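What follows is a short report on a single structure.
One protein chain omitted, others in place.
Naming follows writing order (A and B), and every chain is counted from residue 1.
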Amino acid sequence: MSVQRFPHGDPYEGTGLPELGFRNYWYPVLAAWRLGRKPKALKVLGEDVVVFRDHGKVYALAERCPHRGARLSQGQCLYPGSGTISCPYHGWTFSGDTGRCVAKLMEGPDASASREIAVKSYPVRVLRGAVWVFVGDIEAPPLEDEVPEVLKATEDWHGFATWRTYRCNWRIMKDNLCHDMHAPFVHRNSPELKFQPVFPFASRLAAFPLEGGNGIGYVARDGVPSADYPGLGPFPPKRERWYRFLKPTGRGKEIDAKSAAVQKYGVKYRQSSLMPGATFIGRPNGNYYVLRWVTPIDEHSNFYYSWSLFRRQGWWRTLREKLFWIFWVSWVHDWLFSDQDKRLLEAVIPGSEIYSRTDAGVIAWRRYAVEHARERAAAAEKRSAEAAAE
Amino acid sequence: MSVQRFPHGDPYEGTGLPELGFRNYWYPVLAAWRLGRKPKALKVLGEDVVVFRDHGKVYALAERCPHRGARLSQGQCLYPGSGTISCPYHGWTFSGDTGRCVAKLMEGPDASASREIAVKSYPVRVLRGAVWVFVGDIEAPPLEDEVPEVLKATEDWHGFATWRTYRCNWRIMKDNLCHDMHAPFVHRNSPELKFQPVFPFASRLAAFPLEGGNGIGYVARDGVPSADYPGLGPFPPKRERWYRFLKPTGRGKEIDAKSAAVQKYGVKYRQSSLMPGATFIGRPNGNYYVLRWVTPIDEHSNFYYSWSLFRRQGWWRTLREKLFWIFWVSWVHDWLFSDQDKRLLEAVIPGSEIYSRTDAGVIAWRRYAVEHARERAAAAEKRSAEAAAE
Partner (left out) sequence: MSVQRFPHGDPYEGTGLPELGFRNYWYPVLAAWRLGRKPKALKVLGEDVVVFRDHGKVYALAERCPHRGARLSQGQCLYPGSGTISCPYHGWTFSGDTGRCVAKLMEGPDASASREIAVKSYPVRVLRGAVWVFVGDIEAPPLEDEVPEVLKATEDWHGFATWRTYRCNWRIMKDNLCHDMHAPFVHRNSPELKFQPVFPFASRLAAFPLEGGNGIGYVARDGVPSADYPGLGPFPPKRERWYRFLKPTGRGKEIDAKSAAVQKYGVKYRQSSLMPGATFIGRPNGNYYVLRWVTPIDEHSNFYYSWSLFRRQGWWRTLREKLFWIFWVSWVHDWLFSDQDKRLLEAVIPGSEIYSRTDAGVIAWRRYAVEHARERAAAAEKRSAEAAAE
C-alpha cells in the first residue's frame, strides 16, 4: 500500500502553488553570525545545500559530493583563501564560486579531467544579517531588486531579526499571512493584545497589485471591533470584554490616504504579500515595518525569517526602540504571539477547503503568485533551450 | 518502492474483518471524568473526532474544520449553554448536536449560507463512566440495546473501569480474547495465578450463538491442568509445579448447568464475544462480570476499555469488593496480568497463520462477526439509496 499523503484531499491541487516553493527566487536561510568556521548543512526547497565561509566570504554548494555521496558539510575549507571546500571522504575539493572540482586530493595533483566534475553552485549573499540563497535554474537577479527598500537601507533603518522552523508546509504558513482576519480571533488574548479591543474584523477585503510588480497589497474596510451573533451572543464574548480597557495600538490600524506612511513615504498598504512568499507589514506612521519571509525547507517544514525594522530618528530614539524590541517585541510578539499561530498551523489537517469572504486575501495571493511566478518563465526558457539544442 | 505492509502475508485477508473495525456500532472512547472544559481530540476507527462538554452535555464532531483544516479540539465552547464549539483559526462555530456551522465569527453575523456547511456529527452517550461514540453511516440504535444488562443496571451492579492503548491492530487484540487457551500458558506465572494450578487446557472448545443475537458464547470441556509430552516432559514443567499449592479461584472455572450463573441468572457462558469486538467474562456464581471492549484507533493501535462489575449485595460486601478491586484486581490483574498480553501482542509479526484446535474460538468469532456485522447491511442500504437517487 502506498502512503496516502492527503486522505482529506490536497487543498493546493489545482492552485499551481508548488509544494516545495517557487524556484528562481532568493530566500533567507540562516543568520550570518551563526555561520562560523564549520560548514553548515541546510535544506532549501527540498535541496540539500552546504553553506560555508572562507576569509569572510560566504559560499553555497550542493551538499552531496558526486564522487561517493558523502556530505560536504562534514568537510572543511582546507586551503583558507581559496574559497574551496574539501569532501570529508577522499578530499575532492570544490570551488565555492563555480562548484567545479579543482582537486582530488587522494588521487594526486595529476588527476585527470577533474575540472569537468562539478556540484551545483548557488548564488549566495549576506544582507541585513541573513545569508540568502538563490534556488533555481536561471541567472539570479540582484537580491537588492527583490527586497523592500527598508531592508537594504541600513543607514536609514535599524532592526532585529528572529527565525523559527515551522513543521508544516510553507503554503499553510503563507496562507496565515494573507490578512485573512485570523488575527482578531487567534491572538485576541495574547499578552500583547489582551487589554486592547480586538482588531477590526468582518471587513471587506480587497487586494491590489503593487506598483513595483512584485506582489499585492491588502485593503480592509468597514471592519468592526465587535458584533452580535443571533443565538450565541456577542463577539468578543462578554467575559472577554471587561479587561479590554487600553486603546488600540498601531498594530491593528489600517493605513489610509492621510497616514504619514502614504503622505510622506508613499507606502500605500498596511500589509502586502511579496513574491516568493514574503509578507510586509507597516504602520500608518511609516516608521516601523515588519518583513517576514517564508523559506520552504521540504514538504513538511519551512523556515520563517522575520525582521522588525525601525526608521532611524536619532540615537536616543534608536536606543529606546532597541530596548523596546529586546524587552518587549522579541518575546511578547516574536515568541508568544507567533506561538499561537505555530501551534495551530502545525496541527492543521490538510484537505479540501471551503473558502469564505475572509479568505479573499488568501485567494488573491495564490492567484497572483502562480500567475507571476518566475518559475513558469524559467521552465519555458528551459524547454525552448532544449528544443534549440536538438 | 511502496511500503510493504505485510511481508509475511495478511492474516486477515479473506476473513472480511475490516482493518479499522466494524462500522455502525457504539464504542467507548474515553473515561467521562477525563473530559473537562478542554475539548479532546480522539481517533476512532481511523476518524479524527473532537469530544467536548458544554453545560454537562457531551458532544462529538469531526475534528477537522472544513474551512481551512484547523483542529476543532484546539478551539473552545465560546458560548456556554449553546452546545457549540468554535474553530481556533477564524471562529467558525459548529453546533454540537447537528454539526452545522451556525456562525463564522470573523466574517460577521450576516455571513451568508453558513448553515449549509457542516461537519460530521457523531451520536454520543455517557454510560457507566465512559463516553461512547457511534461510528457509522446509519442511524444509531440505542446504546442500551447493545451492551450487557450488568453494564446498564448501575443500581444492581457496582464496578470500576481501566483502559489502555495497545500498539497493535484491534484484530490481533480481539483474537487474544476468544478463549484460545493462551491464558493457561501466558499467565501461568503472573502474580495473580502463580500459586494456583494452571487453568485447564487442551479442552474441546465449542462456540454457540447467543440468544440475544449479538455474539457467541464459548464452552470448553475436558480440559486438563497438566499433561505429559513425549520426549519433553510434563506441562507445567516440574520446576513450575511445587509452588502451585493454592486452590484454583473462580477465574479459571467453566460455567456448567448447575452454576448459580445459569440457575439464578440465566447467563449460560463463562466467556462470550459480543459485536463489535467486546468480550464478556463471568463467574459461575453469577456475581462478578468483566466486560472488555476493543475500540480500534487506527491500523496500528486500539483502545481497550475494561470494566469489572460486582453484583450489589449490601454495603458491607460492596465496600469489601471495592477495596479488593483497588488493592488487588487493579494492579495484579488489570495491570500486571494484562501486561503479559500487551508485551506479546504488540510484538506479533502479522502474517499467514496456521490454525489449530485451540483456535476454534478465534475462527468462530471471525466467522460470526463478519456474517452478522451491521456494516454489510449499511453498505447495501447505501448502495440502494444511491441507485434510487440516480
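The rule is simple: a contact is a pair of C-beta atoms (placed from the backbone, for glycine too) under 8 Å apart; a residue touches a chain by one contact, two chains touch by 3 or more.
Predicted model only: the values in this text are computed from it and were never measured.
Asks: Just one of A:Pro109, A:Gly213, A:Pro230 or A:Gly314 touches the chain that is missing; which is it?
Replies: A:Pro109
Asks: Can you say which of B:Ala227, B:Leu246, B:Leu319 or B:Leu336 touches the chain missing from this structure?
Replies: Final answer for the missing-chain contact: B:Ala227.
Asks: Taking the full complex into account, find the residue in B:Gly21, B:Gly91, B:Pro184 or B:Gly217 that is in contact with the omitted chain.
Replies: Checking the options B:Gly21, B:Gly91, B:Pro184 or B:Gly217, the one contacting the hidden chain is B:Pro184.
Asks: Determine which one of B:Leu127, B:Val332, B:Val348 or B:Val370 touches the chain that has been left out.
Replies: B:Val348
Asks: Could you please point out the subunit A residues that touch the chain left off the display?
Replies: So the residues of subunit A touching the unseen chain are 2-3, 5, 48, 63-64, 66-71, 74, 78-79, 82, 84, 88-91, 93, 102-109, 111, 117.
Asks: For subunit B, enumerate the residues touching the unshown chain of the complex.
Replies: 1-3, 8, 11, 172, 175, 180-182, 184-186, 201-202, 224, 227-233, 235, 237, 343-344, 347-359
The rule is short, and it goes like this: only the chains that are shown with their structure count from here on.
Asks: Find the geometric centre of each of subunit A and subunit B from their Cα atoms only, then give the gap between the two centres in Å, rounded to an integer.
Replies: Distance between chain centres, rounded to whole Å: 48 Å.
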